[in-house]
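With one protein chain held back, the other chains of the complex are shown just where they sit.
This part shows chain A:
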């Protein structure tokens, strides 16, 4: 992927401006709900493209509980997809529970990779 496994995001810039944050937050919430993944019981990080080494490594760092819950959500959503219908409303993902459980691990892995690359290509000077 062009910008790494997490793609690009303007969220840090938006968050740094209070006015902008106030304007954009309702739109962002509407958009997240409208995209429909919550109706299938997903968290946003379940949709992260996992077919690359960084995310695979991040997935291996989840706690056993987190990994189990993720697999459960994926299975439940597959079943819903076969039935061509969203889950019943009480099974929808609540916005409060839709947290980025995988992103911190991916960021950590990417940092490690960057550091490895830095040490592999570092130019040493004797002071």
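In this text, a residue touches a chain if its C-beta (ideal position, glycine included) is under 8 Å from a C-beta of that chain, and two chains touch if they have at least 3 such contacts; residues count from 1.
Assume contacts and distances are computed from a predicted model.
Q: With one chain of the assembly withheld, which option in "Protein PBN1", "Cytochrome b-c1 complex subunit 2, mitochondrial", "tRNA-guanosine(34) queuine transglycosylase" or "CMP/dCMP-type deaminase domain-containing protein" matches that chain's UniProt protein name?
A: "Cytochrome b-c1 complex subunit 2, mitochondrial"
Q: Of A:15, A:75 or A:116, which sits in contact with the chain we cannot see?
A: For the chain that is not drawn, the touching residue is A:116.
Q: What residues on chain A make contact with the chain left out of this view?
A: 60-61, 63, 105, 108, 112, 115-116, 119, 122, 124
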